[in-house]
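For reference, the structure I am asking about is given below.
Of the protein chains in this complex, all but one are displayed in their positions.
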Amino acid sequence: MSEFIQETEMAQEALLEASMVERPEKNQPLGPMFWICVGWLALNIIGAIFANVLPVQNPLNQDYNFINSGPSLHHIFGTDDLGRDIFARIVYGSRVSIAVGAGSMVIGFGIGAPLGMLAAYRRGRFDTFVTTVMYVFLAFPAIIAVIAVLSFWTPRSMLKIIVVIGFASVPLVYRVIRTATLAIATKDYVIAAKVQGATDRRILMKELLPNIAPIGISFLLIGVATVVTLEGALAFLGLSVNPPTPSWGNMINESRTILAENPWLVLFPSLALCLFLLCLNFIGDRVRSHFDVTEVKL
Amino acid sequence: MTDTTQPLLKVRDLTVTFGKGHHAVSAVAGISFDIFEGETLGLVGESGCGKSTTGKALMKIVEPSSGTIELEGVDITNQKGRSLRNIRTRMQMIFQDPISSLNPRRRVKDIVAEPLDCWKTVEGDERDVLISDLLNKVGIDPAVYGNRYARQFSGGQCQRISIARSLAMRPKMLICDEMVSALDVSVQAQILNLLEDLKNEYGLTLLFIAHDLAVVKNVSDRVAVMYLGKICEIGPSDVLYEAPAHPYTKFLLGAALEADPDSPVHGDVLEGEPPSPMNPPSGCRFRTRCPFAQERCANEEPLLRDVAPGHQVACHFPLTIQSSAVA
Partner (left out) sequence: MNPDKLLVVKDLATTFNTSAGPLPAVGGVSFDLNKNETLGIVGESGSGKTVLARTIMGLQPRTNVTVTGSVLLNGHEMVGVSEAEKRKYWGTEVAMVFQDPMTSLNPVMRIGKQIDETLRVRLGMSKDAAKARAIELLELVGIPSPEQRYGAFPGQLSGGMRQRVVIATALACSPKLLMADEPTTGLDVTIQAQILNLLEDLKEQFHMSVVLITHDLGVVATRTSRIVVMYAGRVVEIGTTREVFTNHRMPYTRALLESSPKVSNPSHTRLVTIPGRPPNLLKLSLGCSFAPRCAYATNQCHQQRPELQSAEEPGHSFACWNPLPSKREAATQ
């Protein structure tokens, strides 16, 4: 006799039993928190894109009157040890984070997702071959590979970083999408579609893709979050964009040596990074549960 | 019911084997039967007997390992690719789990129209009329429910939608793979009646695969009983149920739980478990559980032979002959 009672499971069962007539068509509500997070992300993105025309100071401008100063009227987040405005550097720094995050995911998903779907649907030799290759790559720590490549592939540029991280993420994306597709590809409705004479392409687009999309999008968002963090780590190792270009990661890196005198240089970029990641993760999770049609909502 | 024309579906020595070498499992180990146009053949048996695999092999969802399948005189056993797709419209299947046979993210109208859209046979208004017509026929009001998503429906309704979808291309034959097993009794009754009506209206031929003996009898003209990949007995349903010739059929009927407090309790219960399909007994596969088994049963595999017109049995000592010998 199990002491552990599945509370939601039992209640879910009852709800399922009860609503055998009509399943209530109400997706899990997104909630106000969701929109707040979307708003924050949007703010970051707009800031990144329109930084030039926004009333933000020049991030490279060194104001010798305000070295290592805390927040003030002139510099709302304070300045770093070269007198550069932290707020401006955060806004411009978001460009790096967002570009690297989005760009590498475009590559990762652009290559990994179609391969994963195709492999899971087709199975056979194609699947075995590609999966083996991918798993070999997965076995190798991606971070080390990224570090190694970026160390040697100089001069560094944002594009190179995007490309390297992008390709490094392909095996993981492949695995996630392939697993998700496997779960669906054996369902009766896919077999039914085949049996009706649908072409493979039609099945991939109409039956598989809509069902994979929620997981895919959720993973995409979490992937962006991971990559953004990775960029921060790379910056710590001095492998991100070259100074004086600001990025959240290299701002935190720079703050290491002057932590005692200038806590603001570590505080604000960290805060920006944390909030950005929190929002991404939250949105990713909400999207997943909103579109999860198999969960019965309590 | 004498039908002297060619059968609609002719299956000869069909085998389906999974795996290779030592781990090979022959789920279907050489079966032959015919289905004539307009009839319903019930295929009954317990888990592991190969009835579902047979259905899937006929639909070419799994590949037959050997044997032939002829549909309307055309050998479809080895068809692949484009030619297979063309045949797909003649034979359709309805699955056991009504919920997972429909894409939860698609609307009912689109699901039912899917075959039409694949083949682009009708378009525009004609298409819409056809879809509404189909949905009405299965008891789903297209105006109210047509635009709803498949996930919003109950099991019985999903099964109705599946039926509508399968009829869109007017197939000649419908394979029903445990289609009412997951439904409640009252819903099951509705679906079975619906199936009967549609069969008559569309002139369908059915292969009804199920494990529930009462349901199979209700629906079928003839019934085939399978055990461990082989057909034990095949004959008209009334005859088979009244006077089964194969001992396994008799045990199966004896174990059937009738909703009648006066029904004979505890007929001889079949003891033991079915042997593993990986290592089937030699000769007659049922001999390990058969109280009438003799040496011949271990040495020689019984083949299907007539015990009465239209009634065949694969047994060296069929019950009808035993009892008539005693009498």
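Letters A and B mark the chains in the order given here, with residues in each chain numbered from 1 onward.
Here is the rule we go by: a residue touches a chain if its C-beta (ideal position, glycine included) is under 8 Å from a C-beta of that chain, and two chains touch if they have at least 3 such contacts.
Source: prediction; values computed, not measured.
Asks: So which of B:37, B:117 or B:221 would be touching the chain we can't see?
Replies: Among B:37, B:117 or B:221, only B:221 touches the chain that is not shown.
Asks: So which of B:188, B:205 or B:312 would be touching the chain we can't see?
Replies: Touching the chain that is not displayed is residue B:188.
Asks: Which of these touches the unseen chain: B:125, B:260 or B:295?
Replies: Of the listed residues, the one touching the omitted chain is B:260.
Asks: So which of B:174, B:213 or B:284 would be touching the chain we can't see?
Replies: With B:174, B:213 or B:284 as choices, the missing chain is touched by B:213.
Asks: Please give every residue of chain B in contact with the chain that is not shown.
Replies: Spelled out for chain B, the touching residues are 46-47, 154-156, 184-190, 192-193, 196, 211-215, 217-221, 237-238, 241, 251-261, 263, 265-266, 269-271, 273-274.
The working rule: only the chains that are shown with their structure count from here on.
Asks: Please compute the C-alpha centroid of chain A, do the same for chain B, then give the distance between them in whole Å.
Replies: Going by mean C-alpha positions, chain A sits 49 Å from chain B.
Asks: Can you check the complex and tell me which residues of chain B touch chain A?
Replies: Going through chain B, the ones touching chain A are 59, 61, 85-86, 88-89, 92-93, 95-97, 100-106, 114-115, 118-119, 148-149, 151-155, 162, 165, 169.
Asks: For the complex, which residues does chain A have touching chain B?
Replies: That would be residues 20-23, 25, 187-189, 191-199, 202, 206-207, 210-211, 293-294 of chain A.
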